[in-house]
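Report on the structure given below.
Only a single protein chain was left out; the remaining protein chains are all shown in position.
What follows is chain A.
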Amino acid sequence: MKLSSRHLLGIDGMTAEEIALILDTAEGFVQISEREIKKVPTLRGKTVVNFFVEPSTRTRSSFELAEKRLSADALNFSANTSSFSKGESLLDTAKNLEAMSPDFIIIRHSEPGSPHFLARHIDAAIVNAGDGAHEHPTQALLDAFTIRKHKGRLDGLRVAIVGDINHSRVVRSNVLLLTLMGADVVVSGPPTLLPREFDAMGCRMTWKVEEALEGADVVMALRVQHERMNAGYFPTTREYALQFGINSTRLKLAKDDAIVMHPGPMNRGVELSGDLADGNRSVILEQVANGVAVRMAVLYLLAGEPARETTA
């Protein structure tokens, strides 16, 4: 069993078996982060470029840690320090990166499809670390991994995803992955932030957050992405919190053993109340820890793909 692609561009196009393979492999990596020597020599001599054209702390540090724990050489290349801010095109920058012959390029970019573009032009394995509002596959994988750890399965679970659905790449990858693995997913948020296209993705939609939470095994709150909002999607954050925020009263609608998730960064008290975020049903910090193991698994599996043709 192996992955059919040498890139991880999105959940779209992956099979349930491939996702299960990544999650199973990640199990073996969890313990490495728990022991005294948190390093294995697996990717020794491999070079990974972390090409982050959009700000990111969590995802970038998680990838960096995963690379370092696998003994790969990591090179960080971010928007404000690169010639990107001097007007170089994505292709030119990428070609320059390629000249340093990396084995992997981890890309975060505000343009949807930029990882796919790189994959067509560059001879390195590309991992999508978030492209605009399109996909964020490793986040969906680590979310699924965290859910599976707590619930033992994904199949047949009720998952409620509440918040800014429109600007979220996390939700797209999550809906694709969770429905593929047999979960029953409901997305909810204000009508202005809930695009119709989700109907076609195999999940249910509702504007009533109570309806989404009813009987849920997993409750995932999504960040209100103020930086992407140039129009009035809702009157005030206070009103948003009242109408759509997840709080302990609303959580009572979910199952008693429901877990609370958030991909971060969190607007405390807006999409998720502080007491829930810090409460014993919150698995938010576990998500972060699991992120490293899942990204190690992805790099490990991609590194095992057939060697590339080298041009003389």
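Quick note on the criterion: a contact is a pair of C-beta atoms (placed from the backbone, for glycine too) under 8 Å apart; a residue touches a chain by one contact, two chains touch by 3 or more; residues count from 1.
Just so we're on the same page, contacts and distances are computed from a predicted model.
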Between "Bifunctional protein PyrR", "Thiazole synthase", "Septum site-determining protein MinD" or "Sarcosine oxidase subunit delta", choose the name on the UniProt record of the chain that's been left out. "Bifunctional protein PyrR"
Residue among A:R35, A:K86, A:R120 or A:R196 touching the omitted chain: A:R35
Of A:G45, A:G87 or A:G152, which residue touches the hidden chain? A:G45
Name, in rising order, the residues on chain A that touch the hidden chain in the full complex. 1-2, 21, 24-25, 27-29, 31-32, 35-37, 39-42, 45-46, 297, 300-301, 303-307
